[in-house]
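Structure record follows, encoded as structure tokens.
Shown here: the complex without one of its protein chains, the others still in place.
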Amino acid sequence: MSDTFFHPISGFELPRFAGVPTFMRLPHVAPDHARFGEVEIGLIGVPWDSGTTNRPGPRHGPRQLRDASTMMRAQHAVSGMRPFEAARCADLGDVGPNPADIQDSMARITAYYDKVIEAGILPLTAGGDHLTSLPVLRSVAKKSPVGMIHFDSHTDLFHSYFGGMMYTHGTPFRRAVEEGLLDPKRVVQIGIRGTMYDEEDRDFAKAEGIRLILIEEFHARGVEDVMAEAREIAGDGPTYVSYDIDFVDPTFAPGTGTPEVGGPNSYQALQVCRALEGVNIVGADMVEVSPPFDMSGGTAFLGMSVMYEILCVMAGQVAARSK
Amino acid sequence: MSDTFFHPISGFELPRFAGVPTFMRLPHVAPDHARFGEVEIGLIGVPWDSGTTNRPGPRHGPRQLRDASTMMRAQHAVSGMRPFEAARCADLGDVGPNPADIQDSMARITAYYDKVIEAGILPLTAGGDHLTSLPVLRSVAKKSPVGMIHFDSHTDLFHSYFGGMMYTHGTPFRRAVEEGLLDPKRVVQIGIRGTMYDEEDRDFAKAEGIRLILIEEFHARGVEDVMAEAREIAGDGPTYVSYDIDFVDPTFAPGTGTPEVGGPNSYQALQVCRALEGVNIVGADMVEVSPPFDMSGGTAFLGMSVMYEILCVMAGQVAARSK
Amino acid sequence: MSDTFFHPISGFELPRFAGVPTFMRLPHVAPDHARFGEVEIGLIGVPWDSGTTNRPGPRHGPRQLRDASTMMRAQHAVSGMRPFEAARCADLGDVGPNPADIQDSMARITAYYDKVIEAGILPLTAGGDHLTSLPVLRSVAKKSPVGMIHFDSHTDLFHSYFGGMMYTHGTPFRRAVEEGLLDPKRVVQIGIRGTMYDEEDRDFAKAEGIRLILIEEFHARGVEDVMAEAREIAGDGPTYVSYDIDFVDPTFAPGTGTPEVGGPNSYQALQVCRALEGVNIVGADMVEVSPPFDMSGGTAFLGMSVMYEILCVMAGQVAARSK
Amino acid sequence: MSDTFFHPISGFELPRFAGVPTFMRLPHVAPDHARFGEVEIGLIGVPWDSGTTNRPGPRHGPRQLRDASTMMRAQHAVSGMRPFEAARCADLGDVGPNPADIQDSMARITAYYDKVIEAGILPLTAGGDHLTSLPVLRSVAKKSPVGMIHFDSHTDLFHSYFGGMMYTHGTPFRRAVEEGLLDPKRVVQIGIRGTMYDEEDRDFAKAEGIRLILIEEFHARGVEDVMAEAREIAGDGPTYVSYDIDFVDPTFAPGTGTPEVGGPNSYQALQVCRALEGVNIVGADMVEVSPPFDMSGGTAFLGMSVMYEILCVMAGQVAARSK
Amino acid sequence: MSDTFFHPISGFELPRFAGVPTFMRLPHVAPDHARFGEVEIGLIGVPWDSGTTNRPGPRHGPRQLRDASTMMRAQHAVSGMRPFEAARCADLGDVGPNPADIQDSMARITAYYDKVIEAGILPLTAGGDHLTSLPVLRSVAKKSPVGMIHFDSHTDLFHSYFGGMMYTHGTPFRRAVEEGLLDPKRVVQIGIRGTMYDEEDRDFAKAEGIRLILIEEFHARGVEDVMAEAREIAGDGPTYVSYDIDFVDPTFAPGTGTPEVGGPNSYQALQVCRALEGVNIVGADMVEVSPPFDMSGGTAFLGMSVMYEILCVMAGQVAARSK
Partner (left out) sequence: MSDTFFHPISGFELPRFAGVPTFMRLPHVAPDHARFGEVEIGLIGVPWDSGTTNRPGPRHGPRQLRDASTMMRAQHAVSGMRPFEAARCADLGDVGPNPADIQDSMARITAYYDKVIEAGILPLTAGGDHLTSLPVLRSVAKKSPVGMIHFDSHTDLFHSYFGGMMYTHGTPFRRAVEEGLLDPKRVVQIGIRGTMYDEEDRDFAKAEGIRLILIEEFHARGVEDVMAEAREIAGDGPTYVSYDIDFVDPTFAPGTGTPEVGGPNSYQALQVCRALEGVNIVGADMVEVSPPFDMSGGTAFLGMSVMYEILCVMAGQVAARSK
């Protein structure tokens, strides 16, 4: 299905520590590249954290994720999926933000993703803080609202910060609902926890019909049961997957700006992805990986392992469609 | 119930990385402060590790815990408790030890806590090594012995170290029983594990009727069942809660001097606190957080999250009483 | 001259690792404090890095500087100056920025410093990135332009970034000259080095008469000679001292966002401050200390040692005036 | 059974941070030592990583493991086993590899272990990368093939790397089967996971009758059930235990060269060892601890805790035999 | 002279933390790229450390150097050189070594450099350990011996290690002299220091006429004087520049395998490069940068700053020739 150009370099040919580090050692295919039109799944970096209100850092995420990604191999251990054979994958490079202007940055990101979506490429994004999801959704959900399976310790449904700041990493999905990008009835947020300012975000969720699965419920019911409900909520319609690394317990993922104690472990972090099988994924992101708070890179390695899991599900869908 | 003076500064008003770091951004109310008498729950630092026999460091604990504490917000995610509204809380500052004299340090600590107890303030202490609990108990249990729910990987019930050293972080509760501060029948120790010198401590526990719940039993029975028994042991009487951070597995809490592999994870670390609901808490401590062995601060963040959990339970009791 | 209230707690009374960490263990005297009007030198934190274009982090600077400052003692080793006896010093707290709005943040900072300046307090600021100096200068130089002795590896004289971003940490002194806050003829920049985009900043300096002392000249001539010229340039008029920690070689000060190899060592970092004796200092700052890039805190310790040096010079001036 | 010479120094006599660090503070008994012949269990370091294909480092493992081992005490917390009384244990020192020659290194290692085996000493090895197991097995299984219980995230059953490299840390057990050192029907590999190049190793396992227990099966069935099967596979015959630290989840054991997300936690890491009770252990190893990727030493501490668990099982067997 | 294709992306257009990290943000031009023939200076990675006898790690050097290189800008601060305009520069990618076979790796490297040399490209190499220089010299000095200016704390002139290991990072220049690649009379080694095994290497140097400048002489005479002699020794003939990062003091460059205390500081590290002006450089390398021993990346940042200095000298030569 996919030709050799789109295959990553094997660690058996070139040691994994060698080479310019693209995502998963895939070819770097920028939008002006001759073969851009052939790409089926595009890995894209959005090195941007202008929405961060406390500890910045995710602007450095894509580079560290690329570095960690050279450890990924050709085949999934459980499903047997060989994603790079199932679909033509490529590293589409980074979208350059304007660090000085949030609105301009969002406009640039949406413009970039418009090209991607128009080319029929499924985007798998490496953020960036969680505000990244908003300009991406403006492309992905341009035609009609999408559902969302959202892994996070926070709802990111707040109205505003600091007396009127409407675009932060705590507000993207409030905006997305307001802008008609998300169908709140088809949105589920999993792993919510941590001390709270107030219940304003939860009230909004309740009013709009967004389903919140708090970490207590997650731990009590287990991955399979929770994810079965998540798949049901998302249904058959186009669904976005947003994965904030702070969903995972901060001991497993210390490199993030707003950690909350008591989250899932690394195995559960992968399991929830495998349970996305059957969801109609139109795009996905891994956000809030913040290298300055984890110089050893373990967080990025986990983040990339999660991205590989999601990629395998997406590649399976691509392969199924092209049969 | 509580007025604005005792409210922490919100991160929505002043970013959390700003400001002189007091515990949970509460007002700093030293014993000579005009409003000391109004405080209901006092957070106190005891930067002291003279009882440490192997790897020192907990003297630096209170400062790092204060730093981490600026991440705490106004409301508990599960119980909905808003502790700073339920009770008047304050940072009472640090007790200054005499690094050169264990007995003098203990006298200073007890004298300080006497003032706190006399003012009717419930103390929530940030140690310090585990010897800290002894001079605190001398105040808290001045009138009559108290029960204790004790989370730890060690019993701290040894007779002495190095041929006669009676006051170390391995002996506080032996002394406390001998001094009549603890009612051994109402004491339970949870999470005990690690290689042993001998069984001298366990023999003492058995003789006195102290209940030990080894980590194997903890993992086998689960938090709820174990904590139900703990509440039963503590009963209705006044009970002290002592939480050694080495109760938690060292991967989750590396910043401590005597780690033991195989402990609870971070979620269980919080759960056991929530299960204190109903216990008659007359004081609590978080000890053995040792910043030099965890410069990234993850241990302090976990320690502070635990303190917030305990604080919520204590605040609920204060609120209940004042109704 | 100064009474006991304004004396830091001695490490001989209370160990240095104990206590809520204010700057140099001084009393925390916010603008609404009863004794605010008595302060002669105010240490102020500005935890803000919205002007940073590459690696953020200085928003965390003031807290780490406060932590390091507890190591400072009562007397300067060479001059014998006892700054806390020579002048009434206090920690005035932090100015709360608006992380979402650069203009609003600058307005808040200037408003705060207006209060400080009106009270006759000499401000010694702990930033924050270098854009911090601009809103501070708007207060300090409100009445008439000031001279400046500026230690840095960059000129921070650029016109704009990213196609029009006028307020970044690379532009504050361009703005300050344009706004008439700085008298360019009385400005000297010392330690300039590092690879360059172009010569736009240097052309501006030349046109305006700002004196640049590149690091090569600094190393060739030595501290004394260079600083004699600096004092001559500043003359007798009111002069601001701005100290970017990246002036120092990044091995000595790794915790900063835009390091440039080949700078002064730690001894020279102090020496240049001692050579400020005789300059009419109306305010000073230490900026660009970025904890996420130096978790061990060595950079903050050096930064605070530099602040202590400058404080001693300022205290001497205060003492001389009040004689 | 064992005399005082073979007892480790107690931390109650000499603080644990003191002394030249041998394994578990045991006497250093090199093969030319007068009491070598009396040793029953020998702890041996093999500081060697010439078989590593990606991130080297295990050559530094034995030293860090010795350092961590000074935290081990005299008695097992659950079984009550006092290994140093049950069997005469000693630190036999390190085998010196030839960093420049894999074949020569393997010859040196086998020659060293031949001396150990001939002296009737049970070897407990601290590697080194996983290729270490091959030259050790050449001694241990010299007379007849042995069974193996193998904890790892990889099978290490590959044919070769980089077009013909037959001796790497990914191939030792392929070679061991080919050389008749392992009886594949009595081999079980537990914890297998991670992305794959292909299925060549699994095909080999299937063809030879090696039982693979993937991590999914491990998590689903639990330690007890899995280990019951493992004991059954190993049966009564002589069995080698090989423990690659990357069996454990990389958050618990970051110091290793080929981490794979989603493994067992630290409690399970110990539990599997306790379940070795009853296996006829003729040798064991702990490999792939790589200090450069975990300077804090948590991985080595966990690795040493695992070695202590295995030692207790081995010591129990020795004691049983000598009754 | 150079067209836009060969210009690095400016940090004013795309923030420096964004993008796939090639050397200095130059285009990635592999040997099969259409514009390979136009390249004048090629930056090449050799991720290889099979010659390392103690602490491995330089195989990870090129990737960290690429990461650090995104901090480099368009113009040299002192000379005004704009290297990317003066010469067509590109990232030629990495040479893939065979981690299992030193001879095969050297053959691969030489074959790669043969292509580079044949294309008339000046190579600027990022190692790898110091053995890297040997296979590079086999290409660079294919036609006739070259001189060498060598910065290092070791001579790397040993005969062999471990009884016969001829190809290690301590022997490359012994081999290079023996193979006629270096003209020993035109070789100078600067910065030699550290404890010694014996004087075998120094005897060889003396016998062959290689000039050794020990660190004591370096510190006593200063950079200018020493480098004047170095230029004289090298003369007008083709000269190779080899820069081992352990030339620099280990405080400035901790990330290396064989540090020796007491070396040059970071300013001197740059100064010696500037003094290469006038040398006929036919190739240069930066070796022994070992990320596992400096996770913060300061060593790589210094190493890249040195490479930028050398690049500027090389670019000046290219520009001069093409006039």
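For reference, chains read A, B, C, D and E in written order, and residue numbers begin at 1 within each chain.
Throughout what follows, a contact is a pair of C-beta atoms (placed from the backbone, for glycine too) under 8 Å apart; a residue touches a chain by one contact, two chains touch by 3 or more.
Treat the numbers as computed from the prediction; the structure is a model and nothing was measured.
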Contacts of the hidden chain among displayed chains:
B, C, D, E
Could you tell which one of B:F23, B:F84, B:F158 or B:F293 touches the chain left off the display?
B:F293
Using the touch definition up top, pick the residue from D:H7, D:H33 or D:R63 that touches the left-out chain.
D:R63
Given the contact definition stated above, which residue among C:T132, C:S153 or C:T251 touches the chain not shown here?
C:T251
For chain E, enumerate the residues touching the unshown chain of the complex.
53-55, 161-163, 192-199, 214-216, 219, 249-251, 254, 258-259, 261-263, 265, 293-294
Those residues of chain D which, in the complete complex, touch the missing chain
13-15, 17-22, 28, 45, 47, 59-60, 62-63, 66-67, 91, 93-94, 96-97, 99, 295-296
Can you list where chain C touches the absent chain?
10-13, 15-17, 71-78, 251-252, 265-267, 269-270, 296, 298, 301-302, 305, 308
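Simple rule for what comes next: only the chains that are shown with their structure count from here on.
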Minus chain C, the contact groups are one piece
Chain at maximum distance from chain B, centres defined as averaged CA atoms:
E
Answer with same or different: of all residue numbers used at the interface between chain C and chain E, are over half used by both copies?
different
Taking contacts as defined above, which has more of them, B-D or A-C?
B-D
Longest centre-to-centre distance from chain D, chain (CA-based):
C
When chain A is superposed on chain E by its C-alpha atoms, the rotation angle in degrees, nearest 5:
180
Repeated interface matching D-E, over half of the contact pairs identical, chosen among A-C, A-B or B-C:
A-C
So the centre of each chain is just the mean of its C-alpha atoms; given that, what is the distance between chain C and chain D in Å?
56
Between chain A and chain D, the Cα-mean centres are separated in Å by 39
Per-residue multi-chain contacts in chain A, two or more chains
13, 15, 17, 53, 55, 59-60, 99, 161-163, 251, 265, 293, 295-296
Tell me the shape of the graph of touching chains, choosing from line, ring, star, complete and other.
other
All pairs of touching chains, each written as two labels joined by a dash:
A-B, A-C, A-D, A-E, B-C, B-D, C-E, D-E
